[in-house]
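Heads up, this is only part of the complex; the chains shown haven't been moved.
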Amino acid sequence: MKLVTAVIKPFKLDEVREALTALGVFGLTVTEVKGYGRQKGHTEIYRGAEYAISFVPKLKLEVAVKSEIVDAVIEAIVSKAKTGQIGDGKIFVYPLDHVVRIRTGETDTEAL
Amino acid sequence: MSNLNRLGGACGAGALAALAFAGLAFGQDAPASPIPAPAFDSGGTTWMMISSVLVLAMTIPGLALFYGGLVRAKNMLSVLMQVSSILCLVAIIWVVYGYSMTFTDGGSLNAYVGGFSKMFLANVDFAGLDPTKGAATFSNGLYLPELVYILFQMTFACITPALIVGAVAERVKFSGLMVFVALWVTIVYFPIAHMVWYWPGPDGVAAATLAGEEIRSGLIWGWGGLDFAGGTVVHINAGIAGLVLCLLIGKRLGFGKDAMPPHSLTLSMVGAAMLWIGWFGFNAGSNLAADGIAALAAMNTFVATAAAAMGWVLVEWLTRGHPSLLGAISGMVAGLVAVTPAAGFAGPIGAIVLGFVAGVACFFFCTTVKNAFKYDDSLDVFGVHCIGGIIGAIGTAIVADPGFTGQGWLDYAASPGTAVAGAYDLTAQLITQAKAVGVTLVWSGLVSAVLYYVVHLTIGMRVTADQEREGLDISSHGERAYNS
């Protein structure tokens, strides 16, 4: 099993989620994060005090999936989250040892 | 609260309106003396009670939110608490000895400060039944129940020290601030308010004139300074104290390095709106009667503010590329400050010009000048209240000139028992205004510095670095503003 993590632009969430559902991925966890990267932030001025805001609001999606479908999942995310502009975000894939569903105690792929 | 002018005595022409009213309603009872019999007017009493409530609304929630929105979330409650506590503390001080020190005769010190004959509101007619025991207005024969006047003036005493909070926000120690304020109102505010606003009233001037006696008033009133609603007493006074305090207390940790954006411009905007709303009580209430001059003051309070907001925003748009809401509300406050001394004296177009100038000037002050000097007046008490106040005080001499559709000043001594327009001397008035500004700057600035050290060396004026970093809400008050 793998954990696929994607940092994406916030307004892409719904499209990505639909694409994942189409792939049979029925669970995911989303976190509001702030990203720093090539995409520049902006400057805010408050009564003469100028602040460079270098962090940009992003969403981080975490999806635990069977290893077999990792590529399909990546592809789905890329195709939906892509606008072609700097700041589209990144996908990270981590090894995942173990999964447990709290409600039932089921484990691993059964728990996904 | 406009001021006695030169020899005779002057005030906003509101006098005439109310006089006319008094004449119509009570004329038939007029005694042999040219001074009309004292009377109350329920319309005026209502107006002044409402005005008092409006000025309270300026302080809380107005000023508290305006300031609170501008600090970081971790210091929100501390600002709200400082403003609220100052309000409560000064209200009690006011009835205990503040009113007496401000609005009674100070004997040999009368030019500078009042006396103690009305401590604990002794000698005040609580039932307010008897107009002969009432408080004078700017019209001969027209009085307010004295408690109305005490109440209205109390709200001014409460908001003035609360303005100072903005200069030392996010680092000041609560207990130190409270002690500072108690001392400051006693040694700075009450005397300056006495100097500017203590006078015997229209009938008092008339009686003294008829009797050939001296007119006993505060120093600046005696000079003929014009300050309709408190440009010197309130804004310059608090503004210079703020500057002195923020210089002495030092910058916030991380100033100029960390981002310290306002945690909620939404709340600041609500605060600014409440300030504007309440300021109608402040300015038009300072007329002490519900007549045409109150309406003039209200109109000026509206249009000067609008013009100042537009002034600030336009320059900002041109020089910084964006018209900002913070600019708009800062401009509003700048305009409100500037029109305060001129409210009942200027014509509406004069008020628009005055407001616009104040908006532009305060913008440059809070941005360019402040950035150049790098002092940390956290919420621009000096840049808005002191600078705006000075522009207003000096500008008042100009916009009050009948030559520029101003109302000039009224002379209560020329024809005792009635008020007639006085001759307006622009140059002399400019000098008088400048002198009043100077006295306020010097006295408030010096005493504030001394008081800072007194408190600093005893209980302390600043929290520790750790407390500051954690935020005053938790460290000073044990609470957080927001939870989920």
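Lettered A and B in written order, each chain numbered from 1.
Operating definition for what follows: contacts are C-beta pairs under 8 Å (C-beta built on N, C-alpha and C of every residue); 3 or more make two chains touch, one makes a residue touch a chain.
Worth saying up front: this structure is predicted, and the values here are computed from it rather than measured.
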item: Composition by chain label (entire complex, not just displayed copies); value: A x3, B x3
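Basically, only the chains that are shown with their structure count from here on.
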item: Rounded Å distance, chain A centre to chain B centre (Cα mean); value: 55
item: Residues of chain A that touch chain B when the two form their complex; value: 44-49, 51, 53
item: Contact set on chain B toward chain A in their complex; value: 259-262, 320, 322, 324, 326-327, 330, 366-368, 370-371, 380
